[in-house]
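One structure is given here, and the rest of the page talks about it.
All protein chains but one are shown at their positions in the complex.
Here the chain labels run A and B in written order, and each chain numbers its own residues starting at 1.
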Amino acid sequence: MSYLGQQLVNGLTLGGVYALIALGYTLVYGVLQILNFAHGDVYMVGAFIGFFVMVGLGGPLAPSVPVAIMVLIMFLVAMLGTGLLGIVIERFAYRPLRNSTRIAPLISALGVSILLQNAALLLFSANIRTYDTSSYIPSTLGFSFADITIDGVRLFVLVLSIALMFGLARWVNTTQVGRAMRAIAYDRDAAVMMGIDVDKVIRWTFFVSAALAGAAGVMNGLLLRGVSNGMGLVPGLKGFTAAVIGGIGSIPGAMLGGLLLGVVESLAQGYLSTNFSDTITFALLIVVMLLKPNGLLGKRAIVKA
Amino acid sequence: MLNLSNLTMEFGALRSISELDLTVNKGEIVSVIGPNGAGKTTLFNVITGIYTPTSGSVELDGKSLLGLDPARINHAGVARTFQNVRLFLNMSVIENVMSATYGHTRAGLFSSALALPKSRKEEKLVRAKAEELLSFFGSRLTGYRWDQPAYSLSYANRRRLEIARALATEPKLLLLDEPAAGMNPKETQEITEVVERLRVEKGLTILIIEHDMHVVEGVSDRVVALDHGVKIAEGDFDHVATHPNVVEAYLGRGAADRK
Partner (left out) sequence: MSENRVPEEIQENAAHEAAKLGIGTDEWVAQHEERTARKKGLKGVPQFIDESIPAWARWVVLLAAAFAFGAFVDNQYLLRIGVNLGLFVMLSYGLNIVMGYAGLLDLGYVAFYGIGAYGYALMSSEQLGHHWSTWLSVLIIIIGTALLGYIVSLPARRLFGDYLAIVTLFFGQVFVQLVLASDNITFPWADDYVDITAGANGIPGIDPFSFFGHKFLNIRDYYWLLLVLVALLTITISRINRTRIGRAWRTIREDALAAESMGVMVNRLKTMAFVTGAAIAGLAGAIFAAMQSAVFVSGFDMPLMTMIYAAVILGGSGSLAGAVMGAIVMSVLPEVLRVTNYSEILFLAVLVLTLAAVGKSVKRFTINIVSIALIGFAVKILLGFASIKITPTEEWVVGPVSRALSHWMYVPLDRVLWGNCAFVILIVLIAYFTTTTPRIKTILLPIIGYLGIFLWEVRLVTDVNTTRQLLIGAMLVVLMITRPQGFLGKPRVEVL
């Protein structure tokens, strides 16, 4: 029982990270109907920014500011940095292709992904970095109930990811840009006719989507996983899987899909096999796509004829 | 030939077709009219298997078409054109027509790869057939135009090419979705003649959606009027055109009263 509970908690933490990545896919897909292949690599960049901010503030062993502030700055700088990166990617790799063929943005995104990965390789070398979280957030900080322990870092990541999700939901529902974004997702032509500045909304969408990925990247680092130039590929795939399972284009869907995926993966690792957990996730994706092609919360796609 | 009974198509809460009964007899030309959004195109999409109806039945020569995919329905003898013209734009004019013979030709991967005599002969036949179908429109789509990419055609020629492509599937029943849309009066007149010739020369049964009342008047044996998915009138052109329900559907209640 306790083992199960422990796996569930771990799964939810992981799921929070996936959900943040998934949201990025879903937001961009909603307004542009393109799959932002480079998203996983934006996440990688976020993790690197977080790392270098940490080093810049004195490193894990001798931080020059209180730990809480250091972590806060890490998140803020990473999110801002990746957000700007998102805007740049949109401007140079997607905007010129808005009226191009269907396949062109996908290929262009593939190009951006290769560029980012190798730029990181060139700049930061192939060394795997770690955040070394345990030296500034002691693992004793957590608490336990029944037999389940949740350490401080996990709890923090879980709470922060949920907070970010709520923040996003609020942003989409209450701000002008957020509402304009939903309008475009619903009917682009009508939105244009209503005088919505599509370019601006798309810019914002990319900013927010990339910033969420950046936050996910830092969380990944805090959870003590390695930071390296190729780290974006698999979480990128998982995030996309989560978005599809939830129903691409649907914001609650992406959250649900992310959490679900995290839990499934964690259970698979705990009970079946560590090595094959990605294979199991893949199988889940295939099953969902075949049984419910529009995802759990997705709208039915409209066939135009 | 075509038999629809009690057909209903719902998209969520929206009923695009509502308990529709419709029969088209062999050799007949039937027009479907109705204001925008009446459900005419939806009707075609249901017949050709693109949508599965919520309830009701679709039969061709007594055989149900329900549950068949669009390709099989085409093989059963139903071909169509699209309201928004969906050609294979980057293929040549003649390839557009040739590709539509897929259903009744056989050449497979290996026989094509090895250029077996059988498949070469078939290829020749297909080409000859495509050329013949394209010459159905006089000089409009012949000669040097065969090898042009389809995107280079004028709008009217695209519509003609789409008809030729539909004919290449050797249908019994042809569904034309607004064949005269976007054409000038002369071209419209030509289309009217083409539809009549399709019946006489190709022996086709035709169901046609059209907004241009000159065309409707010119070609139809029978006219069916739809509004909000409901059949509101049926009969010969004069009967339907002056039917109060139809006038109301097009012009609103006030107009119907004034008349």
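Here is the rule we use: contacts are C-beta pairs under 8 Å (C-beta built on N, C-alpha and C of every residue); 3 or more make two chains touch, one makes a residue touch a chain.
A quick note: this is a predicted structure, and the numbers were derived from the prediction, not measured.
S.K.: Which chains here would be touched by the one that got left out?
M.R.: A, B
S.K.: Looking beyond the chains shown, say which of B:29, B:58 or B:166 touches the absent one.
M.R.: Missing-chain contact among the listed residues: B:166.
S.K.: Decide which residue listed in A:8, A:115 or A:296 touches the omitted chain of the complex.
M.R.: A:115
S.K.: Even though one chain is hidden, which residues of chain A still touch it in the full complex?
M.R.: Chain A touches the chain not shown through residues 29, 34-35, 37, 88, 91-93, 96-97, 100-108, 110-119, 121-123, 233-234, 237, 240-241, 244, 273, 275-276, 278-279, 282, 285-286, 289-290, 293, 303, 305.
S.K.: Kindly note down the residues of chain B that lie in touch with the hidden chain.
M.R.: Residues of chain B in contact with the hidden chain: 35-36, 48, 50, 69-71, 74-75, 79-80, 82, 86-91, 95, 98-105, 107-109, 112-115, 119, 122-123, 126, 148-149, 151-156, 165-166, 168-169, 178, 180-183, 211-214, 241-242, 246-247, 250-251.
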